[in-house]
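One protein chain omitted, others in place.
Should a chain be cited, it is by its letter among A and B, assigned in written order, with residues numbered from 1 in that chain.
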Amino acid sequence: MLKVSEISKSFGGLRAVAAASFELERGEILGVMGPNGAGKTTLLNVISGYERPDAGRVELAGMAVTGFAPHRLARLGLRRTFQTPRVMRRLTVEDNLDLARFGSGKGGHAGPVLAYLDPVRRRVASTLPMAGRRLVELARACTGRVDALLLDEPSTGLADDEKTLLETLIRSVASEGVGVVLVAHDIPFVLNTCHNIVVLALGSVLARGSPADVRGDPRVIEAYLGKDWNAHAGT
Amino acid sequence: MAGVIGQLLVTGILIGLMYGVIAVCIGVIYNATQIINFAQGEFVMIGGVMTWAFITELHCPLWVAATAAVLIGALVGLVVERVVINTARRFRPPLLTYIFLTFGVSIILSNVTMFAFGTNPLIFDPFLGRAPIVLGKISMSSQYVLVLPLCLVLLAGLTSFFAYTRFGKAMRASAVNDIGARIVGIDVGVLSMMAFGLSGAVSALVGVFLTPITTTSYAIGLSFTLKGFAAAITGGLGNFRGAVVGGLIIGVVESLGAGLISSQFQDAITFLFVIVMLVALPKGIFSSLVEERERL
Partner (left out) sequence: MVNARRRALGEAVALALLGLGVAFIGRMFLSDYWLTVGIVIAMYSLPSLALLLLLGYAGRPSFGHAAFFAVGAYASAVTTTRLGWHPLVGMLVGIAIAGIVAYAIGFPLLRLSGHYLAIATLAFAIIVRVVLENATPITGGLNGIVGIPGLGTPRSAFFVVVILVTIIYTAAVVIDHSRVGRILRALGDDERAMASCGINPQAIRTAVFVASACLTSIAGSVYAHFLSYISPEPFNVDMSVLFVTMMLVGGTGSVWGALIGACVVGVVPAVLSVYASYSALLYGVAIVAVLLFMPQGFLGVPRQIHVAVSRLRRSPSSGREGVRGSETAHVE
């Protein structure tokens, strides 16, 4: 449903993403992993329209959407959250969501998340702690038309029980048919939540497969921990 | 006709070099602090006005007046930095605040000058005397002859400063990555002071040399700020070489526009070019040293 082909993006001399490709099906939770600087966020930014790729294509439900503006992509159903949650600071939680309804239509798959936000509906978004803001962002991203959901490090800054909650919410959203791309640093979180995983290193796709495949892949271990680890510790 | 264009080009290039120096000053402050100094033109103005005051009211010889003016320029820069910028820095305001702050400073400086020295244009004689220089068909104030060596000296001096001194290197480091610079121990406050002081002094010197050509008054600061900024953006904000090239371009555009199209609409033409540059090439011709860092 979401197809990313050969995306490349450089900033000046720095090659952030190199010919990265993957495909996402409806209801699939695809993890994107990789050490720091692997280009994960850049890739998300390119897909969601905040950066233009130097090369490559993005297709949403068969339609070419490369280089579309972010708000246009959002209306077409490609939604996202950000590494540092971006909520409208001056607005209440309710109003944040109302904004999404205005921009992307009614409906959506935010139901389960909304249930958790109900007690703080009237709270001004800037007063919420990290977990609250992440939930607001998630709910906002799931309000209205959402076919593909890109989550950028949604578990950063959360405590364990909050991560479990997040995992549950992501699963329930996916079960309603939304394709989810989950970029994260948190390896256990990704391995637990995702159906499939793509590993990026230095901008290119290093490995692809199920969590079990990827966990044992020596190349992946090397990318995260270095050659010596493989040599000394074995797998 | 060729003579006219030649004249316009020569004066345009020379004035443009001065704009380039102003642009470098703007770039210095920007690189050290990420702040755009809206009062930069007032530093230039102060240089000219102070020199006038020392020469005309205190009857000092030129070199005394000029030195005093430059020192005052540096002093004003430092005072602005400590009193206004540093105070603001304490509560880490958004960059927009600094824009308004320096804008407010420029208003204060120009109005204080108005109350002190009146509203009439002020001028003093070209350093080499009033007789114009004549080169073939081109005739211009003798002051222009001094502009070239001055700018070359200033630019060479600034280049060495950035390449060889500790402060200069620290400024370059800060330009590329201010957090990294802080981590290795570079003190942003000191850097900021140096940047403002240096900018103030150099801009004042530009004012000293420009006044015999353009006259000076309390209100010209804005014009220099805009043109200096235009030059800086044209070349790429924060980029040394770009600032000079940008200045040359602005100087020539202004000169040709005034001479060939209309001198009444001179300002309009120049500023229209400024707007076009801002829109078309916000990163400048050489892209700027400091990318606007946006984190998602």
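The rule is short, and it goes like this: a residue touches a chain if its C-beta (ideal position, glycine included) is under 8 Å from a C-beta of that chain, and two chains touch if they have at least 3 such contacts.
This structure is a prediction, so every number in the text was calculated from the model and none was measured.
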item: Displayed chains contacted by the hidden chain, counting the whole assembly; value: A, B
item: Residue among A:A55, A:V120 or A:L165 touching the omitted chain; value: A:V120
item: From B:A32, B:A66, B:L101 or B:L122, residue that would touch the chain that is not displayed; value: B:L101
item: Absent chain, residues of chain B that touch it; value: 36, 38, 84, 87-88, 91, 93, 95-97, 99-101, 103-108, 111-112, 115, 222, 226, 229-230, 233, 264-265, 267-268, 271-272, 274-275, 278-279, 282, 292, 296
item: Chain A residues touching the omitted chain (full complex); value: 48-50, 69-72, 74-75, 79-82, 86-91, 95, 98-100, 102-105, 119-120, 123, 127-132, 137, 140-141, 143-145, 159, 162
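Following the convention adopted for this analysis, only the chains that are shown with their structure count from here on.
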item: Whole-Å gap between the CA centroids of chain A and chain B; value: 46
